[in-house]
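Taking it in order: structure first as structure tokens, then the write-up.
Missing here is one protein chain; the remaining ones are kept as they sit in the complex.
Chain nomenclature is as follows: A and B, assigned in order of appearance, with residue numbering initiated at 1 for each chain independently.
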Amino acid sequence: MSRTEISAMRATGVVIANLLGAVFFFVIIGVFGLSEAIVGLLVFVSLALLIFRRPQTKEHNSET
Amino acid sequence: MKLDPTVVARIQFAFTVSFHIIFPTISIGLATFLAIVEGLWLKTKDAVYLQIYRFWLGIFAMSFGVGVVTGIVLSFEFGLGFARFAQIAGPAIGPMIALEVLTSFFLEAGFLGIMLFGLHRVGPKLHFFATCMVALGTLLSASWILSANSWMQTPDGVSIQNGHVAVTNWLNVIVNPSWLYRLPHMLAAAYITGSFFVAGVGAWYLLHGKHEDFGRRTVALGTAFATILIAGQVFLGDILYGTMLRYQPSKMQAAEGFWEDHSQSPAPYYWIIAPDQAHQRNRFAIGIPYLGSIWLTHSLRGQVNGLKNTPPDRQPRMVMVFYGFRIMYGMAILMFGVVITSLWLRWQGRLFTTRWFLHALLIMTPSGVIATLAGWYVAETGRQPWVIWGILRTADAVSPVPAGALLSTLIAFVCIYALFITAFLVFTFRMIRRGPELAPAHAEASGSLKNALRPQVMNNAASSHPALEEQLP
Partner (left out) sequence: MNLPLLSAAFAAFAIALYVMLDGFDLGVGALLLIQSDEHLRDHMVDSITPTWDGNETWLIMAGVALLAAFPIAYSILLPAFYLPLIVMLLSLGLRGVAFEFRYQVDSHRRIWDVAFSFGSIMAALMQGLIVGGLIQGVTITANRFSGSVFDVFRPFPLVTAAAVLNGYLVLGSGWLHLKATGALRLFAERMLHRATPLFAGLAAVSCIASVFVQPGIAAAWSAHSVPLTLIVVLFFSTFLAVMAVNGGHSDILPFALALGLFGLGMSGLVLVVYPNIVPFRLPLWDAASSTLSHVFLLIGAAVVTPVVLAYSAFAYRVFRGKTPEKGWGV
């Protein structure tokens, strides 16, 4: 993949992540109801726990 | 100039309690963090965990110390500045605080010595037990004092007989209507504070390329805890909001910045207002359209109740409650944004190498303290003009002490507390700059519990233990 493609992918990813984050926020603070909030919280926590297992790079990344 | 004792007494209490709350918030968070880290060390034998434990133990000790001494002040300040409040509320909150002293202060104090100085005098399991006991102590302490404060907010379980409060039902006093909602909220606040503190310091090391294992581990731990906790916290916050709307409607009315009985529909969410309490209106107000209805009424066009629903002589000051709430909530949104970012970067495997994010973590280091303080300002200024909701007004609760005495002692507090916080910050920064020590190769302690209690071992341990010998110059 070229650098532009990676950046474009990354930019899309950023937008999606932000949108998802906002959605989770609204759900968890109860805008759509209490049971929805509880479910939203549980889904968020489960997702987070899964993501915590991903390995991280150790060397300094030259792109950043 | 004639000073009003009520005003000076309130400023004095506000100052001492605001100063105080910073430190237990940090201590409660760090104590549990230390217990987790020590447990992980015992389980995995990974030396980095011990390194993390020893580093943060030093900062915890200072924070705990300042918290204790500023807390002692408060236990007497009820009577010093607000004797009438003490007399009225004593029968209800006195026994609760007495139990706080008995079940948590003594617990912390009893095991703190072992936790701080006993790494080489007791076995590792006993030491871990000591750490856990201190962490438990901080949790119990928060529980009792939250119950006492919650009783002031939503009193229950008492009857008033010729000006005296008599407890009729202890369960209702302790498990009063708001306690069970406010307690998890405060505990989460403390744990979030600890998480961002730890993550921020770890980020600093990564940015400077020092102590990288330590930095990575603490950034990972800190952001992980923060992620779960802030999600839980905003959930809890909304539920607490609903509870307080029921029991202290004037507080939530003041918090949102609306004056009219019913706001416009749809209601905006205000972020900046200039309230004019005397004329019961805002000079100007800036907000995000529709968001007020969405967040506050969970509908697109719902109306919000304004402060005019409360008679003016029972209204809290809107400017304090509103901005306290906005700062707290704004911080929560920022924190949520940061953890979402951290999840995104983790997904990509770039959590430790994305410099702008590490800078963000660094800036967020004190975020928990700011949010907690702001939240407490909402709680306390929003309860006004009551000191015990519906029972005693703050203005009627002041001590028969001249304003001059109150003012001079206020100045003394400011000076001495300035010394405390300066020293705390100077020494904390120094510890951070110095960095964590390399953990000794085998930092086991002198032996089993049984062994630890034999006098010969105690006196020999300090002078002949291999781990100690390695450290001595």
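Keep in mind that, in the parts below, a residue touches a chain if its C-beta (ideal position, glycine included) is under 8 Å from a C-beta of that chain, and two chains touch if they have at least 3 such contacts.
Since this is a predicted model, take the numbers as computed values, not measurements.
Participant: Please work out which displayed chains the absent chain touches and list them by label.
Facilitator: Counted over the whole complex, the chain not pictured touches B.
Participant: Using the touch definition from the top, which of B:11, B:47 or B:68 touches the missing chain?
Facilitator: B:68
Participant: Have a look at B:122, B:254, B:294 or B:328 and name the one touching the chain we're not showing.
Facilitator: The one listed residue touching the chain not shown is B:122.
Participant: Suppose we count only contacts with the excluded chain; which residues of subunit B make the list?
Facilitator: 54, 61-62, 65-66, 68-70, 72-73, 75-76, 78-80, 83-84, 86-95, 97-103, 105-114, 116-122, 161, 164, 166-168, 170, 399-402, 405, 409, 412-413, 416, 419-420, 423-424, 427, 430-431, 452-453, 455, 458-459, 462-463, 468, 471-472
As a working rule, only the chains that are shown with their structure count from here on.
Participant: As a quick test, compute the distance in whole Å between the mean CA positions of subunit A and subunit B.
Facilitator: About 28 Å separates the centre of subunit A from that of subunit B.
Participant: Sort out for me which residues of subunit A touch subunit B in the complex.
Facilitator: Where subunit A meets subunit B, its residues are 10, 13-14, 17-18, 20-21, 24-26, 28-34, 37-38, 41, 44-45, 47-48, 51-52, 54-61, 64.
Participant: For the complex, which residues does subunit B have touching subunit A?
Facilitator: For this pair, the touching residues of subunit B are 216, 220, 224, 227-228, 231-232, 234-235, 237-239, 294-295, 298, 333, 336-337, 340-341, 343-344, 346-356.
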